[in-house]
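With one protein chain removed, the remaining protein chains of the complex are shown where they sit.
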Amino acid sequence: MSLFITAFVVGGLISVVGQLLFDVAKLTPAHTLCLLVVIGSVLDGIGWYEPLIDFAGAGATIPITSFGNSLTHGAMAEAEKHGFVGVLTGMFEVTSSGISAAILFGFIASLLFKAKGKN
Amino acid sequence: MVSKGLLTFPSNPSIAATGVTAGPLEKKSPFSSQFDKIYTDERMHLKTNEQGHAKMIEDASMIALSKIDAVPSKADFFFAGDLVNQMTPSNFSASTLQIPYIGMFSACATSISSLLMAALVTDANLSEITLAGAGSQHNAIERQFRYPVEYGSQKPESSQWTVTAAGIAVVTPNRKKTPVITKGTMGRVIDLGMTDPLNMGAAMAPAAMDTLERHLKGHQASEADYDLIMTGDLGKTGFTIFKELATRKEIVVSEKFQDAGEAFYGGDPKFFSGASGAGCSSAIYFSEVYGKMMTGDYQKVLLIATGSLLSPLSYQQGETIPCIAHAVELMMK
Partner (left out) sequence: MDEKKFAKIEQQLSPKTPLGLNIVKAFLTGGTICLIGQFIAMFYMTFFDFTERTASNPTVATMVFLAMVLTGLGQYKKIAQFGGAGAAVPITGFSNAVVSASIEHKSEGYVLGVGGNMFKLAGSVILFGVVSAFTVALIKTILVKFGVVSW
């Protein structure tokens, strides 16, 4: 049960960081998301992201930061096994379910929908 | 007498008729009853937004011509423009209409830059019938300048909503009982370093101010001479800034000052700061303002259409937003 609360709070707080980057730092959405992905990657490098997932569940895996985390995690797992070569081969093995799902569903959406200019 | 962008038209060319077409969402506009045609489909039942855009300009032209019982083959010139890359909607409509054509680009100020060109050829006694106007189609313009239509970005209060509308005027040599074009002022590009494409009104306000000041000074006129001084699409934010700039220049800002962008959707907060797009000023000028001149409610008006001359490329390269405003003075004699 407590995982639901922490998921809500942590997911909400990561979003607040994004909102501050929008409104205070005046970054575009694209710049903001790129920065968050890099932050997720660095946090995994220093070993903080996995504990965050244990603590917050979907609150840490749903924000875009987890994308940086999962890519870095895959690369580091290979590097641990094979050293420097592993850094490279790891890059080719890591995938993100987010990307493949977005490609597939993006294509399906283009078959199904048309854009509507209503507000 | 012509000097430094100031124009006078001694023969007083007439706006003999107008045609205004608009998309389904524009039904929400308090002026919608004055539009000649409102489509039920945002693509005008065509395959792409751009085809719909061309259709809208074409229909507005045909409607305007039909009001003086003319056909495209009788027309001498066609000056029109829009905001799509290379203005293909205007080009395609000109292809259908087969009227000798020059595409005009002054962004959202194209309604007036086209009208000035039409007045020039008519005043030079080179034309019996000239069509002038501009249009914009929401989906086609949004994808060009901002994000895909369905992309979720949080729009600030200062952002504006591109209208789906086109307005075309038929300019002829002087005719009785029609509004005539007496004077004009060609704008200068003004750039005061604004960079936010979601606050275009603020970027355009100084251009409107510059043209207003040059028009009044150059033609020895005063703001009190007009029944209406209407800017193009500054929106709530830009119009507030424009009025502040005017006040600082000791111009008396009264109820006579209006903005087509602010008025277009009747201040509905769903449209944020108001309307924009080349179709915004042309639709209001050629329906509401033209109509009130015909009925005699307005005798002398000054229309100052504003345009921001940026491109997505110039914005991404970090350039500021250059802006322009063109003015035309209409009289009902």
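Order of writing sets the chain letters: A and B. Residues in each chain are counted from 1.
The rule we apply is simple: a contact is a pair of C-beta atoms (placed from the backbone, for glycine too) under 8 Å apart; a residue touches a chain by one contact, two chains touch by 3 or more.
Since this is a predicted model, take the numbers as computed values, not measurements.
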| item | value |
| --- | --- |
| Partner chains on view for the chain not depicted | A, B |
| Given B:Ile38, B:Ile63, B:Met186 or B:Leu245, the one touching the chain that is not displayed | B:Leu245 |
| Residue ranges of chain B at the interface with the undisplayed chain | 47-50, 143, 147-158, 192-194, 199, 202, 206, 237, 240-241, 244-245 |
| Footprint left on chain A by the chain that the document does not show | 3-4, 7-24, 29-30, 32-34, 36-38, 41-42, 44-45, 53, 56-59, 61-68, 71-72, 74-76, 78-80, 83-84, 86-87, 90-91, 94, 96-103, 105-110, 112-116, 118-119 |
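The rule is short, and it goes like this: only the chains that are shown with their structure count from here on.
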| item | value |
| --- | --- |
| Chain B residues within the chain A interface of the complex | 23, 25, 42, 138-139, 142, 148-150, 153-154, 161, 164, 270-271 |
| Contacting residues of chain A [partner chain B, same complex] | 22, 29, 113, 115-119 |
